[in-house]
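One chain of protein is taken out of this complex; the other chains stay put.
Chain naming follows the written order as A and B, and within any one chain the residues start at number 1.
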Amino acid sequence: MDVLTKSLTFLEQRHRIIADNIANINTPFFKAKEAPLDEFRKSLADALRAAGKTGASALTLRSTEHVSFGPDGMAVTPVKANAPDAVLRHDQNNVSLEREMAALAENTLLYRTLSDLLRKQFMMLQTAVKERVE
Amino acid sequence: MMFDMLDISASALAAYRVRMDVIANNVANIMTTRNAQGQSIPYRRRVALFSSGAPGVVGGSGVRVSQIIEDPAPFRKVYDPDHPDAVKSGPDKGCVNYPNVSDEVEMVDMIAATRAYQANVTAYEAGKSLIAAALRLIV
Partner (left out) sequence: MADGVNPVNPLGLPLAPGAQSPNRAGGPSFKDVLIKSISDVNDLQLDAEHAINDLALGKTQNVTEVMAAVEKADLAFKNLMAVRNKIIDAYREIQQLRI
């Protein structure tokens, strides 16, 4: 369950970064940013492995360069996107609308899938608590 | 606090709205040879400049209209000595100064602004669906 809540929090931040890119599609000198997905997934995988060894149920994730886990929650710093097919236009803006819309769709679908799965987990716990099969 | 992701897209919608208004104003005044006071000063093309970072959005995200400037490009000159606004003397004698607005440029700008506006509407809707999905967690 921790896996899902942490992933959902990260995807929420990722949405902000993508929305910022889309908002600045015509802003001169703006360079596209992206969320450090690989960094986050690596942190998550390490935490899962550690929890598997100790048998703990809660995950403790290690802060990395762009993703920090503190008492205030998760803080994600966007990294500069380095897409090899990015075009630098005359106003020094390199945001590709197609790429950002595709990322937006993927992020939204993944968020909805993971949140549905989390909801399913809650419902399974409810079945156990109620001792009644609905 | 999830709702600030909607602020980013909302700032873009507002900014592109201003840009579209400026473009529409340019096209409306494409033949305006006099200003509001009735003097023979033609309308100058206006451009809305964007800059990243919207007021009220944490973290410098979003976009805002930083300023609306006038295009310093020269006016269009058309030789028409009978026009009441024709220049009376000098090297341009007999020419009328028309606004430095061109249909094609404004149309292309308008198409780009519309496309960006629609993209940000999509981003706004996506943000709303994220929040709705989170609310559905309450079983």
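Throughout what follows, a contact is a pair of C-beta atoms (placed from the backbone, for glycine too) under 8 Å apart; a residue touches a chain by one contact, two chains touch by 3 or more.
Values in this document were obtained by computation on a predicted structure and should not be read as measured data.
With respect to the full assembly, the chain omitted from this view is in touch with A. Interface note for the absent chain: among A:Ser7, A:Thr27, A:Asn93 or A:Asn107, the touching residue is A:Ser7.
As for the chain not pictured, it touches chain A at residues 3-4, 7, 37, 41, 44-45, 48, 113-114, 117, 120, 123-124, 127-128, 131-133.
The rule is short, and it goes like this: only the chains that are shown with their structure count from here on.
Across the complex, chain B is touched by residues 8, 11-12, 15-16, 18-20, 22-28, 30, 97, 100-101, 104-105, 107-108, 111-112, 115-116, 118-119, 122-123, 126 of chain A.
Contact residues of chain B toward chain A in the complex are 2, 4-5, 8-9, 11-12, 15, 49-52, 54, 59, 61-63, 112-113, 115-116, 119-120, 122-123, 126-127, 129-130, 133-134, 136-137, 139.
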